[in-house]
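Of the protein chains in this complex, all but one are displayed in their positions.
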């Protein structure tokens, strides 16, 4: 259900920010695959907090323990499960949230859906921390794809309205000082994908990627190829002529890639390109208007605790992970 | 699979542009519901071609025949199936396409996936015509939602780069004259939705809406609330303060709706807002570069036949239909 | 949902006994497959009523019309849909049933679930007639399996407590004269299946076969290999020794096949064997005790109309169809 993704492989994510552990089960992996644990660790460290001066100071070891699905580090065909213990938990930071929902967080909607019993500590199951198990599954899929010559990489193209690295970093530092936050745009490309992957209608590559990508908190938009800017173009400008890779020979390619590697939901053999919009982190230090659920009256809220002024850099591997899962799953059709 | 959508209701679409019929099966509708067939017919006519001077001249009666699921026009609990006969079929228009894929159409990717046997006539199962059965299912869901006080409506906010109706119409007429085409942006709003619908992770409202919306051909992007423009804002600008509907009383609302009615995948009680990007119709009259699949050489392609210069107006009810299905399905959680 | 089966292919059945039509959509068939329509027709005639002197006299032409998924009789990759019109409908036969549920039919449970609106005519969506679309899908899967050297065949091993053909026929004729009915046991075997198909836990061959087989009305039990009689045996009697096909060479087989070709949910390469129990048709001419739903008082019920005294012979191709669908679906894992 809400925590399960996939058609040919099934990713099942569990845990809350402050439960004893978080983790993921992946069913449908091929047996006999030797996971490169060093590579997986490096991949996961890109998502881990506490790396940059401007980032949250919470330290997550985030070392996954693989409790099933492996024999001597090699997949055995059984569902693979990895868990990560939640260690550095300061629940007291979050006491106020039970009563006063944080603007643009899921506190209020979770309360309406799950009632008093829902886990408010650290955002519960809505926490960005839940992207760590996503990255375990995605990191393994990235390795499986690499074996097929398929590479999925994402990068930041914009933070706030800044487009150079230097500007981005100083904007984040300013936001941190101001107790504010910034969003951004991440672009992801998958290269080496053969033509013919995906399906029309509800199993198109766009559908499959979008339906996992929106599982990453804070993502509010996705576009493929030219995306929203295609609306400004004429057909004669946006259409991608078919050509041969080399003049008169080789594979069929398109001269331009406005379609982002997907036509009719199916890969065309051109790089699959999409961009996602990430909203500014809702946790800011500035005082905000909210309501008291117990007293049903307006209150001022000041969120204490440690928070990233910008989660966009940490979202980059999450986007890669999600895309890798969707693409690997489609490849198994 | 690829033709099935939904968790609590299941929409199963079938047919090709030139098969004897197209249609849809909807399982999971409540029994005892009297469909308003006049309203459904009106709704479907908004999608039908041949209404505007600039649109395709193919005439589709598009009168659905309900072959199961009803007794005297009232749902009986059994799966509802409706079919529409394909009558006005001129297959000869499409002879050339088998060999020479149309740029930015699914001809080439369908050929790679399904081989020689795939149905090239009129785009086969990739045809925009397949949105007619989507509109049957969606039209019924719109009626079911209305009964709950929920209204889903979409409108065009941009065609090409034009934003007023007058400009849009003249731009379409110009494109028609030039044998070219235009895309656009459609915005959709659902009002009356209670808070608490949806779920986190992969069953968020964004995931569910996106995974049906990309089933509509030509849609290349979706954004919720502020969407991509949220990337430009600071948290203090993008966050939506919680307030009471009236000062000090009433339901909890947010002062602004930058989040588009969804927080953590769950509805907040504010209007659910999203926008979709529609690429310019790839069928244009101008000569384009393509390849001959049989001779494996570059060729010039000139697409004959009748085609819309702009399918954006006809996409509006399709977006409503898709959104209504996703929302009604979520409401049944 | 209730009308959809399958993991790699999706069978979606629709219709009621007295709706305008019944039918089936099959998604996931390979493209380029030429259906043998004569063979399919022969297969479906084995299910059709009106063939034996003792059977129901309702005449069903049951000629399916293929409305999508084919081009010139060859699968094109799009979902295949076939419909059968319901012609010979005498609704007046069933007037009494709305108020007085027939013992051991679904009339009462359908009423509780779907309310007044449920379709009582001819059993609605619970009718044995719904096995006709199952046989269309199954007949195609049988052809696809045959291409792989896999054959699925079923036969009657018992009607009432009779085990020879002669006894069975005279028992059915006696039951017909008495206005009574008989059940029986059907055995099904799939030969030519490679080892290694299926999966442990909830995707075992037993799970997958059982979950479609119980979609056939009147089936109340299923057993694989020795089934219930394994309970009487010791491990040393029930275990199947591994051997080579020929002394010291060839494929690995088992000396006996008490396991029915499935170990741990996965095929062993031995014939897959199962048996199903079919209850006696609940429609009998004898007076029975029931209740009036409108007056909430006991009443006597006498069912008028034409009914088979024994549907077991007609169930044989349905069992083959269901098994073929489950096996073909598993083969695509």
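Going in written order, the chains are labelled A, B and C, and every chain counts its residues from 1.
As a working rule, a residue touches a chain if its C-beta (ideal position, glycine included) is under 8 Å from a C-beta of that chain, and two chains touch if they have at least 3 such contacts.
In this text the structure is predicted, and so the values were computed from the model without any measurement.
**Student:** Name every displayed chain that the left-out chain is in contact with.
**Tutor:** A, C
**Student:** Out of A:40, A:100 or A:125, which touches the unshown chain?
**Tutor:** A:125
**Student:** Looking at C:47, C:105 or C:121, which residue reaches the missing chain?
**Tutor:** Touching the chain that is not displayed is residue C:105.
**Student:** In terms of residues, what is the contact footprint of the unshown chain on chain A?
**Tutor:** 1-4, 8, 10, 12-16, 19-23, 25, 27-28, 31-32, 65-71, 74-81, 83, 110, 113-119, 121, 124-125
**Student:** Considering the whole complex rather than only what is displayed, give the residues of chain C touching the chain that is not shown.
**Tutor:** 1-5, 7, 13, 101, 103-106, 108-110, 112-113, 125-126, 130, 158-161, 175, 180-185, 195-196, 198-204, 206-208, 210-212, 214-215, 217, 219-244, 248-249, 252, 254-255, 258-260, 263-269, 277-284, 286, 288-291, 296-298
Quick note on the criterion: only the chains that are shown with their structure count from here on.
**Student:** Taking each chain's centre as the mean of its C-alpha atoms, which one ends up farthest from the centre of chain B?
**Tutor:** Most distant chain from chain B: C.
**Student:** If you average the CA atoms of chain A and of chain B, how many Å lie between those two points?
**Tutor:** Centre-to-centre distance between chain A and chain B: 26 Å.
**Student:** Whole-Å distance, chain A centre to chain C centre, using C-alpha means?
**Tutor:** A distance of 45 Å separates the two centres.
**Student:** So which stretches of chain C touch two or more other chains?
**Tutor:** None at all.
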